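In this view, the complex is presented without one of its protein chains, the others remaining in place.
In order of appearance the chains are A and B, and numbering begins at 1 in each one.
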Amino acid sequence: MKKFGVLAVLLLFTFSILAGCQSQGGKEAKVNFPEKAIEIIVPYAAGGGTDAVARALADAAKDSFSKPIAVVNKTGGGGAVGMAEGAKAKADGHTVTMVTVELVTLPNMGLAPFTYNDFKPIIQVNADPSALTVKADAPWKTAEEFLNYAKANPGKVKVGNSGAGAIWHLAAAAIEDKTGAKFNHVPFDGAAPAVTALLGGHIDAVTVSPAEVASHVKSGQLKILAVASEKRLEQFPDVPTFKELGIDVVVGTWRGLAVPKDTPDEIVSILYDGFKKAAEKDSFKEFMKNAGLGLEVKDGKEFLERMKNDNELFAKLINSLGLAKK
Amino acid sequence: MLSHLFYGLAKVLRPDIFLLLLLGVWGGIAIGSLPGLTATMGVALLLPVTFGMEPEAGMLLLLGIYIGAIYGGSVSAILLRTPGTPAAAATAMDGFEMAKRGEAGKALGISTTASFIGGIVSTLMLITISPILAKIALKFSAPEYFALAIFGLSIISSISGKSPLKGIIVGVFGLLVSTIGMDPMTSYPRFTFGNVNLLNGFSFIPVMIGLFGLAQALYNVEESEQAVKIQQKVEGVLSALSEIKRILGTAVRSAVMGTFIGIIPGAGADIAAFVSYNEAKRWSKHPEKFGTGIPEGIAAPEAGNNGVTGGAMIPLLTLGIPGDAVTAILLGALMIQGLQPGPLLFKEHGELVYTIFSGLLVGNVLMLISGLLGIRLFIKVLSVPKNILTPLIFVLCIVGSYAMNNSFFDVGVMLASGVIGYIFMKLDFPASPIILALILGPMAESNLRRSLIMSGGNYSIFFTRPISAFLLTLALITFITPFLKDFIKRKNLGN
Partner (left out) sequence: MADVLVSAAFAFISIFVFFSTGRFPELNINDPGPALFPKMLSVILLVLSVALLLSAVFKRRKAVFFEHGWKKVLFTVLLLLLYYFSLDILGFLVSTSLFLIILIRYLEKRNLLHDVAISVGFTFLIYSVFQLLLNVPLPEFGI
């Protein structure tokens, strides 16, 4: 009997603490949001680029909302696990997912139980194009020379990417698609090893993001031949875009926030206002600049447009590479 | 150069920065000794805290964590046979045996001193000859990585204890398990049965926690009836100091090896620990005693894994290429401060570089002092009655495997691995080969195939490149040595 009493007291104790944590409800308002902490699911490991963006954004947004923001890493499946969980979350706006370009590549490869239609985009904060990069002492001075060589020697030019079906693999495939060149695609386990292999002269080119090669370009070991963006980059004003060279390739990665598709619009707009304010803060801009990430703030509608376009483009490329799982 | 170092030292000894470094080392030891919280994760978790700091302060905090955590993993490996980090899995083999004899204090003393030697030797190499060494990082391409992985795997035959056959079987089984998930070259999902959680394969940390920690705890439960209380000798520090002469050679050799492995991008402290252990055994006069709890068996992996700390910084600072997973995060930390690691860093921010050098030296000294002073405290864990300690270990295993990815799936993986590990333990199947296979399997496969893609399907690429040919030969020798020795011994016995 004595035992029981202790146990009961103990249980009561723990319950009351838990209850205390939960029952601090918000004030009465039209749409009562946020009622509790907002959780941002990051589908990649702590310490990576996506994680850093999410944490910097959460930090900048902490004054925008009446409740705290927590960043939770849910890794696995090249982002599939975290995004799948984000898509299935309760559609009350308290679980926000940091979605990345893999949202439209994984489903097309048959690797993910979701599509971009399962989400309602809130805001896009980042976009980075692919940058065709070679060694500084490579025989090719321009992108045309490089592509002409690749066309004359099909399958000879070794182009490193960050993994089969990853965005930089698709970027190289998009260049092939538009120019008729034929590369020897070499997948690496992430962009960094691919860049290292390029520095060591083991491959001929990479098609990763400018940030991932920037330090080596500045130190004179690598050179960027062209970037796959609409406009030239602020950081490398002398590097032409593919479009300028008459090759219509605009491809790259992006990051932003999204909620499950059934989330009410009023809540989405509260979230948008809050994170928009955060993304325009100097601290966040400074972070993005230092990290070499392209700041590109767009609203939900424009973000959805980009998802739609990329989804079509990647569906085609993934099929032509034979990466779609049957 | 010396004047630069003194400048750096002055900066490190500034009270606020010194305090951060000390906190980093202490926090690192705590993080490292908790299963599931690795050095990588510790540094990643503290990274956002450094955003607002000045670059020197932030870097030294993170470096303190790095040094502390790589060392801290050995504490729980020795006391509980639960490696806090993968780098300490090799230490568990001899460390736990020694602790079982009541010499946990001595084991911890050896691991602390060896870790210190590893850290200091590699930092000195970093300071003095890093530009020369950095070139190694670029020499490694797919064929070399494949050869390195095969060399690492060849160690299985010598760490399998009583039955090499059983060791190799579980090793091959581990390699098979490592193929679960998206294929590295085509992203085709293998053996995933449509489960998204399996796309990246089994996470390696939960498997390790299960095979070592949970399995040992289950074993404790079984033994709890006739548990003999082992009286722990406390003269740890002193007895460890008396062992220094014995382990010095092994530790320095392992430290140098650790440094080299640290330089190679993508090969980190876990591989260094196993390779150092194996080499110590190869060069030992009494290799048969490895695995029974001898000082060299602790000193080698610990000096090797802490050797990686300085080694991994070499390509980071000189080339802007991270040498392992932790330095990859440090690269991000530097960039967020507006600094670009690479050849220009020495020219433009020489002061920061020398502050980092001095910070590594001071940090290792702090780790040595804290570690030696902490031994009495750490050992107290073992005076907790088993009926209480064992349940606490179970909770640590569960929390550790959950915290990695916030995933219940991983907890399930850990539990299943624990039960399998327990069965293996009962049947004399060693657990270390599985760990080695899970670390090196993906490295071997992807680099084999990457090499072939790069060479146009030509297998000769592995034998015409000197480093690769050398490592493959070494692998063959390593693999067959235990069998040859066994054969010779039997023949001698027969005569």
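Everything below uses one rule, namely that contacts are C-beta pairs under 8 Å (C-beta built on N, C-alpha and C of every residue); 3 or more make two chains touch, one makes a residue touch a chain.
Note that the structure is predicted; figures quoted are calculated from it, not measured.
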item: Chains shown that the absent chain touches, full complex; value: A, B
item: Residue of B:Arg253, B:His349, B:Arg449 or B:Arg465 in touch with the missing chain, whole complex considered; value: B:Arg449
item: Sole residue of B:Pro131, B:Gly338 or B:Pro391 that reaches the chain not shown, by the stated touch rule; value: B:Pro391
item: Absent-chain contact - pick from B:Ala88, B:Leu198 or B:Val411; value: B:Val411
item: Full-complex contact with the absent chain, from B:Leu19, B:Ile129 or B:Leu176; value: B:Leu176
item: Chain B residues touching the omitted chain (full complex); value: 30-31, 34, 37, 45, 165-166, 168-169, 172-173, 175-176, 179, 183, 185-186, 188, 190-191, 218, 221-226, 385-388, 390-392, 394-396, 398-399, 402-403, 406, 408, 411-412, 415, 419, 422, 426-427, 429, 445, 448-449, 452-453, 455-457
item: Missing-chain contacts mapped onto chain A; value: 2-3, 6-7, 10-11, 13-15, 17-18, 22, 70, 72, 185, 321-323, 326
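Rule of thumb we're sticking to: only the chains that are shown with their structure count from here on.
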item: Interchain centroid distance [CA atoms averaged], chain A/chain B, Å; value: 31
item: Footprint of chain A on chain B - complex, ascending; value: 40-41, 43-45, 47-48, 51, 137-142, 182-189, 196-197, 199-200, 203, 265-266, 319-322, 328-329, 332, 335-338, 340-344, 405-407, 409, 446, 450, 453-454, 456
item: In the complex, chain A residues that touch chain B; value: 45-49, 51-52, 55-56, 59, 72-78, 80-81, 84, 109, 111-113, 158, 163-165, 184-189, 192-193, 195-197, 199-203, 214-216, 218-219, 221, 287, 290-292, 323, 325
